[in-house]
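Here the complex is missing one protein chain, while the rest keep their positions.
Let's look at subunit A:
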């Protein structure tokens, strides 16, 4: 039994089920991200945990206590809203102190805790400013401080970084993780940014159309996506349809007559399969020295790596190559692709549609 559990939680708006039978168990101190495209129900799930949306069905328990029908002000959870929702008429210190005031914490202790919390988020000198006098990143940290100062059992983050520019977003990701690890608060973050979810979570929950389709540690999610949707949503993926050719105990994948060494699976001969491989698992070699020849169509320089689109006999394949300081092959060059068989994943589609 986890610290925070959701049991067959659902939210139905008229005909539309925004969230369908969601089950999740979060351990104490864990950082869990709800990842998915907009409209997948992740924010509704978060709002049900927060008590801002009433579930149509299901149960939420916190530390063994059923909180499904408890009002938001009696749940005691810390929430960081997407818009930050700071109180514009209060100073930073007053914003942070608000939750303590509501808990009737004595003034001296209140000031002490506000000061300590503002120190933690590096906003010590800004205590007397108003929110409108702060930058986006600073406001964000005020929102985090305000939510954490009440020492909530669970911290809920609703797209906390989406209003920040790219550079600040990356900084704040690590900042968020640092604060969370320091305080040790159980945290649930909603995000549509897979990089954000992967980099700072202990576990990632992928949501599609109101359902949780995979709950896994970030690297496992990346290496073993459960559905086609997840494989394309989380990171880049080359995905091709092929056929499984079985010979004896082993076999190989095949597309348009090309034999492609892959991981071993136990499938019948002629089974339709989906083959997938991450761009960074492919190697570029001089023509003729790899498993598959192709011609470079586009080449993009992305700083830490190069991205190639290579036209091959089995279709267009993306390859990413770390930047080693030398200029690699250019557009129009003929190259060969190579990979370790285990990195080419094979997934059974169905027995039908198998190539003759």
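Just so it is clear, contacts are C-beta pairs under 8 Å (C-beta built on N, C-alpha and C of every residue); 3 or more make two chains touch, one makes a residue touch a chain; residues count from 1.
Heads up, the rule we're going with is that contacts and distances are computed from a predicted model.
Peer 1: Going by UniProt, what is the name of the one chain that was not included in the view, given "Mg-protoporphyrin IX chelatase", "NADH-quinone oxidoreductase", "ABC transporter permease" or "Cytochrome c oxidase cbb3-type subunit 2"?
Peer 2: Hidden chain identified via UniProt as "ABC transporter permease".
Peer 1: Can you tell me which of A:150, A:172 or A:212 touches the chain that was removed from the display?
Peer 2: Residue touching the absent chain, from the options given: A:150.
Peer 1: Just name the one of A:19, A:77 or A:204 that touches the chain not displayed here.
Peer 2: Going through A:19, A:77 or A:204 one by one, A:77 is the residue touching the chain not shown.
Peer 1: Quickly run down the residues of subunit A that touch the omitted chain.
Peer 2: 50-52, 71-79, 81-83, 85-90, 98-99, 102-103, 130, 132, 146-147, 150
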